[in-house]
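As you look at this complex, bear in mind that one protein chain is not there, while each of the others sits in place.
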Amino acid sequence: MLRRAALSVLGVEPVGPYTLLRLRRGAIRPGVPGQLFMLEAPGRLLPRPMSLCLAPPGELGFLIDPIGPGTRALACLEPGDELGVLGPLGHGFRLDVERPLLVGGGIGIAPLPYLSERLGHPPALVGFRSEWHAEAAALVPRAEVVVEPTLVTERLPEEPWDVLACGPEPMLRALRRLAPSAQLAWEAPMACGYGACYSCAVELDGEWQRLCVEGPVLSGGLR
Amino acid sequence: MLRRAALSVLGVEPVGPYTLLRLRRGAIRPGVPGQLFMLEAPGRLLPRPMSLCLAPPGELGFLIDPIGPGTRALACLEPGDELGVLGPLGHGFRLDVERPLLVGGGIGIAPLPYLSERLGHPPALVGFRSEWHAEAAALVPRAEVVVEPTLVTERLPEEPWDVLACGPEPMLRALRRLAPSAQLAWEAPMACGYGACYSCAVELDGEWQRLCVEGPVLSGGLR
Amino acid sequence: MAETLRRGAGPERRPPLILNASGCLDALTAPAVARSLDAFVTKTVTPLPRGGNPPVRIAETDVGLLNSIGLANLGIDAFLERQLPRLGELGVPLWVSVGGFAADGYAASCARLEGRPEVEALELNLSCPNVDGAAGTAAEIVLACRRVTAKPLYAKLSAATWDLGETARAVEAAGADGLSLVNTLRGLALDERTLQPRLGTALGGLSGPALRPVALAAVYACARVTTLPIVGMGGVARGRDALALLAAGASRVALGTVLFGDPQAPARIRAELAEEAALLGFRTPAEAVGAAHGREDGRSATLDQRLRSFPQNTCKLGTNEAVDRRS
Partner (left out) sequence: MAETLRRGAGPERRPPLILNASGCLDALTAPAVARSLDAFVTKTVTPLPRGGNPPVRIAETDVGLLNSIGLANLGIDAFLERQLPRLGELGVPLWVSVGGFAADGYAASCARLEGRPEVEALELNLSCPNVDGAAGTAAEIVLACRRVTAKPLYAKLSAATWDLGETARAVEAAGADGLSLVNTLRGLALDERTLQPRLGTALGGLSGPALRPVALAAVYACARVTTLPIVGMGGVARGRDALALLAAGASRVALGTVLFGDPQAPARIRAELAEEAALLGFRTPAEAVGAAHGREDGRSATLDQRLRSFPQNTCKLGTNEAVDRRS
């Protein structure tokens, strides 16, 4: 059953170049890490898909990279504003893993803090484009941080970890080669977020799958 | 020669249901009463035509009836904002009249205060839809005020006054019948305000005339 | 004129709000929202299953939405078998949007839907901007479908033609029972940083606010040349948008894009519509159908009418980002 509610904004805090948007939890459950939420983007036509970053009691925290009109509208909210939120939606990370290693790149770090909490703070490896962006690493306990030109894939340990990752597409593709069984959180522009519109369909092993239903987290083989 | 300048807002004051927008005069001259100015309407595509209402030293005052998105945007300006103003444009009232009588209806009162000043405060007759609207009459010295259901045309004196009038179309049409030589300020939606686009063309004695060039003030015969 | 048009609205006092063929709402996942609609048009179903177009398939622009779904659907077989029975259970009148790539493809699907009592009406999608290839003229397709079905047939047209009125008359002559106006316009958006097309197919279909004046014009123009009932759509987001479509001559209004941002839109728009219509003196919104054709000479509102009292609004107006002049 779909759940949508208007949540009130508790805080809007800068984290490096990103913005942490804290909402009162209301009727929305945090779900499984890696699931997605459709956040109303004030003044825009479409809501924007976001992963949950933090889930302290009574709150939902989203980490937002203000790259375009929708994410900027979200980053410009003020405490007390109300925001329509639909979710949790789709499939998140499987948590029944033995040796979890969280890997994140850039804003792909977003789902890792909540994931880390739910897994009891496993080790993490996170990469950023600059020291400024790397300030977000403070949200992930036990994180090793690399900054470009170093890439996370260069620091991936040899041993057989269960990789759970989120980040830019080239990073996910590289990880899939290095760790074929990795759980990877993919992205595609989405309009509805719950399977109605087929905007987020990607070809997966020869079949078209809606990333908002089958994903966003997939084990291995996307495209 | 066209003159356009960005003027700063000095004040925004309610006058009954209307708004008096006071701008620093800058490089814009007040021109002849009844001429028009194109005021930038923030966030809209077209500027809006307005008559000058008051011209105290160093200032330009416009009286605005917030009836739609453009006039509302103007009424919502705040002191310190900057506004693009083009003008004065077109033909205003001829001031070489012997026994001037100013007649105004509703927001058509807008050009009368400045006109009254330039003519040495002749008598005036102004009509409004309600007592609330009639608060604007305070801007016109020596004004007799009527409120609906009474109409200004019912109070027009018999003697041969030189009528200078501005108001809704039915009022102007009625006045033209009662006082064929009246100078009347007409309206038509305008886009450029200086003769380029032909949006404001009206048929006048069988010829198409641009109201922003030939008018807005015409003697007698429009349509 | 207004009298004829008003007939199209039927006896209901409740203004019919329907979902357009778009997949902007999934009736099975959001049944409560689906039930707040008076009818529900499926996404277009084609003879064979279609995966649709390569990603990216959706892009929001300043004034509208571009999509390039490419008629992704399960195909008529799987639709009849798997989806239709479940949609039928919702208890909302169901229209099926039928697509094809030649007149016989459309007709074959219509024939198979003919016997299904769950289906109230058929809409022929004659105007998808995301699939290539001419499918024969609109009238040919309507004619072929008319032969195989007694269900109401609506022709869904695009505004991207100068002779829309002629097309409307041609499909009426071919036996259509109504018009659905309008489909999307072809549009393009580029990524600001790479200057590459944002959609995988480059061009896509433009819906949402940018379509409003175009949709209104199409409905108005068709209402003047046919007596077919019209489903009006294109950028409806507020009660006043729906009211304008009714006034232009639509007897039903369909929602699409607005549902992405506001899934509760049907109830909200219905309430706003009733309120706006009442404010203008109509007992029901259905009474406003065709009102824009009221004056035979087509003259526009006079200054005097404009000066009549109207609620004075506040300063909490957003500016139109579309005319934002900062770069």
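Here the chain labels run A, B and C in written order, and each chain numbers its own residues starting at 1.
Basically, contacts are C-beta pairs under 8 Å (C-beta built on N, C-alpha and C of every residue); 3 or more make two chains touch, one makes a residue touch a chain.
Bear in mind that the values here come from a model prediction, so they are computed numbers and not experimental data.
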Which of A:Gly106, A:Gly193 or A:Gly215 touches the missing chain? It is A:Gly106
Sole touch to the unshown chain from B:Leu54, B:Leu151 or B:Ala188: residue B:Ala188
It is residues of subunit B that touch the chain not shown, namely 2, 4, 40-41, 43-47, 69-70, 84, 86, 188-192, 194-203, 207-208
Note that subunit C touches the absent chain at residues 54-56, 61-64, 66, 158-162, 185-203, 206, 208-214, 216-218, 220-221, 235, 237-240, 243-244, 247-248, 261-262, 268, 272, 275-276, 280, 288, 291-292, 294-295, 298-301, 305-306, 308, 310, 317-327
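Everything that follows uses one rule, which is that only the chains that are shown with their structure count from here on.
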Heading the list of chain pairs by contact pairs is A-C
Between the Cα centroids of subunit A and subunit B the separation in whole angstrom comes to 58
Between subunit A and subunit C, the Cα-mean centres are separated in Å by 35
Residues of subunit C that touch two or more other chains sit at 318
